[in-house]
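The complex appears here minus one protein chain, its other protein chains still in place.
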Amino acid sequence: MSEARVPSQPATPPDPQPARRRHKWTMVVDLDRCTGCQACVVACQAENNIPLNTEAIYLQYRVIEWIRIERYWEKHGEEVRARYIPLLCQQCDNAPCEPVCPVYATYHNVEGLNVQVYNRCVGTRYCANNCPYHARFFNFWQPVWPSTLENQLNPDVTVRWRGIMEKCTFCIQRIRRAQREAAQEGRSLQDGDVVPACVQACPTDALSFGDILDPNSRVSRLAKDKRAYTVLKELGTGPNVIYLAKVDPYAPAPKKHDHH
Amino acid sequence: MAERGVLGLFTSAEAAASAGAALREAGVEFEVLTGSPYPEGAFGEHTPPHRLYVFPLVGALCGFSVAILLTAGTQLAYPLVTGGKPVLSIPPMAIITYEGTMLGAILFTVLGVLFESRLPRPLLGLYDKRITLEGWVGILVRGEEGLLGPVERILREHGAVEIKRG
Amino acid sequence: MQERRDLSDRQINRDLLWPVLYTPLWFWVAVLALGLVVSAGAGAAAWWMNKGPGVAGLNRPIMWGHLIVTFVFWVGISHAGVMLSAILRLTQAEWRRPMVRAAEVLTVFSLATAALFPLLHSGRPWRTLYWVFPYDFSRGIWPNVRSPLVWDPSAIFTYLTGSALFVFVTLLPDLAALRDRTTGIPHRIYSLLALGWRGTPRQWRLQALAGILLSALILPVFVSVHSIVSWDFGMAVSVEGWHATVFAPYFVIGAVHSGVAAVVTLMALMRWLFRWEDYIRSEHFDAIGRLLIVVATAWFFFFALEFLFGLYLREPQEVALRQAQVFEWPYNLLMILFLLTAYFIPVPLWLFRKVRRNVALMFWTSVLVNVGMWLERFLIIVPGLARKQIFTFEWSVYRPSPIEILMVTASFALVALGILVFAKVFPLVPVNEAKEGQVLKAEIRVGRRTVPAIVREQ
Partner (left out) sequence: MHPLPRSTTTTRDHPVEEYPTSPREVAEDIVGRAEAPWPRWRWLVLALGALFLLGVVGLALRVGQGGDHTRWGYYAALLGFLYTVAGGAPIVSVATRMAKAHWRRPLARIAEVYAVVGVLTLLLFIPLMGVIPPAEGRNTIWIVGGVRQGWPPGAPVAYDLLTLVMVALGGLALLWIAAIPDLAALRDRGRGGLTALLSLGWRGTLRQWQVHRAALGVAGGLYFIAYVGGCIPFASDLVLSFVPGWKDSIFPAYYALSGLQAGLAAVVVTAFFLRTVGGYRRYIHVDQFWGAAKLLLALSLLWAYFHWSAFLTFWYGRTPTGQNLQVLLYFGPYRPLFIASLFLNWLIPLFAFLIGPVRRSVLGPTLVSFSILVGALLDRIRLHVATWSVPDPRGHTFEAVPPPVPLGVADGLLLVGGIGGALLLYVLALRFFLPMSAWEMKELTYLRVVRPFLKTRAVVLGKPE
């Protein structure tokens, strides 16, 4: 009964309203270009009103970095080299974090985004446990900013309270603004209209963002690259962040347990 | 209540049993009051049948349907996709429905137990504390005044240590 | 059953009802002490709510810690209870009589305590009502039934309701005894509670039926409760150490193990505090000890399965997790303690009849078991999160904060307080069961020996 075969790739979620699905936002990370400069991290911090990660917070292992650069040291014979991988919320199609939330505080919207509803969240932290990418962050403390910084808070982004989860939104405020502007100019959204803070800040152009449903967008082209892979594929989470493997004589196959 | 009753108290189960047998032969309906359970029919009494087993079934049905409506309704009313699972996911429904079914069954069973054992009972009526305190056995007969005389005699014959009228 | 003494109903009343009728000094002392601990715990909880979850030792990725461990622990204890009484009622085991109610009461209080923890543990405890109950029309959305955290409340609510009603129904005849024994205001209250029980054969028959029927109904619930608690972890595909199919039965049998042990602890305490040597006899400890050997071994089988298949695929993150559990400080020490206390010290001891019939030894071994079972839950939950996935960059350590430790300690005091107060108001050993045991006592003469026997209805 060969029709009983199912694809080894995880099934994409059933669209709630297929007619309404116009975009599927995707990010491509070219590891060959990434230098681990952390510019994306800072940009994200500034854009999204993320509380300051002080030394004390670091020592508590309670840093909030919607995008982070994971650094791994690899020993090749004598020389030791650093390898970087920027990790952020992968906006998974089969996001493990979504179904476990008892109050629907996180769910999948029609643009393929894994959205977080701050008002609903009661802070069970189950979603954080069930995120394989460690991409979800909990506000252990009430966020505070020195008075000098209070004026730099982004008015388009909620300031989160203590006791709730937060994570990368693909800068949904920028997506919405771009859509609004396009609508006002009476044109459809072009590739490159939406630029999340991290993408904007990346000096080596390692990050690119766009709509994978648009066949000739940049991300669609990059996604066809033979270096393309997704992290923790065997879990079948169906990430919407695609990585391009580092071109590196020493680089083993893009499996994840070649770190440390 | 119009009809009166007589309660005979016995210190030993054997005496009470013989009295019960005698009453039965005399064709008198009687109730037994004990401070602890005895095997069925120990006093020759006959216990009317009960319908306890109906209650859990009814309760289970109620619980089942409510739970199904609740779970299915919630999922369909808010068609939010989570984790790529179908909007109407059966396995989670199964779990909560199971709990609902059991809850209904348990609640109705408890109600059934109270109902079938005719509780709560506002007035104790003819009763004696020594039934629970001393383990005495009480044999209670209700009926017309005329009937109670001979009954009382039978009870005394079989060694009732005390007779209460009421 | 050798050491059975002949006891008159009056004697039984006097023995089993005295804690209700008279109050020894130690009772007030105990209540005061426990009350202090409980209020300290309440203070800790208040502090947590006021300052934020940061006061806990939690971090990323270890988002669940002592409080969840303790939640699982108390849910486990709560299984003792009803499971023991249900199984023993269904199998008509004669030695059940003195321990059933204590077991059921333990269930009620430990379950209620357990239910507190997930709520207190959440980020915004004051908003958790709409997590648990589907009521909030104004918010326009009801709980997500796909979440194990919604299965939990449904199961716990069912179980709590069921076991509480179970206790009440089986309490009725004893309430009647209290009604007849007391005077004045207590008399009024007990009369109200006893619902006018008179002890007709019909009522007794329905008592028996209720015992059996409710046991049969609660047993499947109790299995589901801890299964669902286990699924809080088992459903988490992203946590290497949690996503195991065996979790449900493994947790349930573990719960039974810890729970039955807790009942032993409780029985020993009752025997000592209330001087119930005639009712809670060494033969009871013997029987329950034998049961414990079987349960513990079954539990160990599932533990072995879980560990064995945890390494089955031999992927680096699996190996890393097991290495952490077995070799890395402090888990290695905890692992050794856990294995010793949960199995390798008590079970070999229980093999000896002398030990099983020694109340003090049974008491201490049963306490050991529960130390071990608490550690077991810790070793499942915390290392699992600490080695959640392959991103070694994110691995971290968990150190409980005083706040958490205070709340955990208080939970023990809370359960103890609850049971103590219950024992003050209601008989903790079913009086009517004790009397029935006397009624049904029989003997059979075989040759020259008289074998103790029990009357059974056909």
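Annotations for the structure displayed:
Every chain is named by a letter (A, B and C) in the order it is written, and numbering of its residues begins at 1.
Operating definition for what follows: a residue touches a chain if its C-beta (ideal position, glycine included) is under 8 Å from a C-beta of that chain, and two chains touch if they have at least 3 such contacts.
Computed from a predicted structure; not experimentally measured.
Partner chains of the missing chain, restricted to those shown and counted over the full complex, are A, B, C. Interface note for the absent chain: among C:12, C:100, C:248 or C:335, the touching residue is C:248. Per the touch definition above, the residue from B:7, B:28 or B:42 contacting the chain not shown is B:42.
Residue positions on chain A in contact with the hidden chain: 1-2, 4-6, 8-11, 94, 99, 234-236, in rising order.
Contact between chain C and the absent chain runs through residues 1, 90-91, 94, 220, 223, 227, 231, 234-235, 237, 243-249, 294, 301-302, 305-306, 308-315, 319, 442, 444-446, 451-458.
Interface residues of chain B with the unshown chain, by the touch rule above, are 13-14, 17, 20-21, 38-44, 53, 83-85, 91, 95.
Quick note on the criterion: only the chains that are shown with their structure count from here on.
The interface holding more C-beta pairs in contact, when B-C is weighed against A-C, is B-C. Inter-chain centre distance (chain A to chain B, centres taken as mean C-alpha positions): 63 Å. Between chain B and chain C, the centres computed from C-alpha atoms are 29 Å apart. For the pair chain A and chain C, the distance between mean C-alpha positions equals 43 Å.
Counting partners per residue, chain A has 96, 99-101, 104 as the residues that reach two or more other chains. Among the residues of chain C, those touching two or more other chains are numbered 141, 143-144, 146-147, 150. Within the complex formed with chain C, the residues of chain B that make contact are 13, 31-40, 43, 45, 47-48, 50, 52-53, 56, 70-71, 74-75, 77-78, 80, 82-83, 85, 89, 92-93, 95-96, 98-100, 102-103, 105-107, 109-110, 113-114, 116-125, 127, 129, 131-135.
Chain B makes touch with chain A in their complex at residues 78-87. Only residues 60-63, 70-72, 87, 96, 99-104, 120-126, 128-134, 137-142, 161-165, 232, 235, 256-257, 259-260 of chain A touch chain C when the two sit together in their complex.
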